[in-house]
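First comes the structure, then the notes that go with it.
One chain of protein is taken out of this complex; the other chains stay put.
And now, chain A:
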Amino acid sequence: MDELKFRRQAYEDPHNQDADFLAQINAKPENQALINELKNLDAKLTNALKVEVADDLADKLILRQQLQQHHKHRRQTGFLVAMAASVAFVVGISFSLLRLGPIDLAEHALAHVYHEGVALQVDQNVNFNQVNAQLASMKDFGNAKFTQQPGKVYYTSYCDFQGVKSLHLVLQGEQSKVTLFIVPLEKRMVLDKTFADGKYQGMGFETPDAFILLIGEDKADLSYVKDEIKNTFI
């Protein structure tokens, strides 16, 4: 190994442990001196490079990481809550949209008659003024009222037609009792002129302020009550 190469290697790394290099150090006293000098320089440099490190730096590094971890966790929970909220929102919207679909009054009316069987049993002997008071209490009917007693009224009650407040009456026909529904006019309602199932006959018509539905066992009775209503209800 020539002198120049040795010097280069010494400056590159005085702690070099190559056999060649070590041999060269021992070969000459001035090489030994140079290496000692450079090692001394390295020791000084290494010392000088050791600038003071703040005592709490390690703690800060761990704290910062844990805060970030915490935030990340928070963000994830926030995301889940947002997802849950939007799913709930969509479900809510679709339910209210479903309710806006067309409503078949005839079907509801029949279901209602079967459901409230008791209405056909009782005899409250209602005066038409009382019915008028009930009609007046419902804003949707405008000025609709009975001008005189439409035959005997056995029963009167408010009822619910798919969220719309309506009036449920039971009147005396020629032979049997007839159930009468007065439902406020609304666009999404669909009304058939006549309908029926195994037991009951039904009839529907429209007045300026309301839908009228009649349900009874006998068709003749329905026509009878219909005429009666047309004469007394405005």
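Throughout what follows, contacts are C-beta pairs under 8 Å (C-beta built on N, C-alpha and C of every residue); 3 or more make two chains touch, one makes a residue touch a chain; residues count from 1.
The rule is simple: contacts and distances are computed from a predicted model.
Chemist: Choose one: "Peptidase", "RNA polymerase sigma factor", "Urea ABC transporter permease subunit UrtC" or "Signal recognition particle receptor subunit beta". The correct choice is the protein name in UniProt for the chain not shown.
Modeler: Missing chain, UniProt protein name: "RNA polymerase sigma factor".
Chemist: Touch as defined at the start, partner being the missing chain; which of A:Tyr11, A:Phe89, A:Tyr114 or A:Tyr158 qualifies?
Modeler: Looking across A:Tyr11, A:Phe89, A:Tyr114 or A:Tyr158, the contact with the absent chain belongs to A:Tyr11.
Chemist: Which one, A:Lys28, A:Lys44, A:His115 or A:Lys199, makes contact with the chain that was left out?
Modeler: Hidden-chain contact among the options goes to A:Lys44.
Chemist: Determine and list the chain A residues touching the chain excluded from the picture.
Modeler: 8, 11-13, 37-38, 41-42, 44-51, 53-54, 57-58, 60-62, 64-65, 68-69
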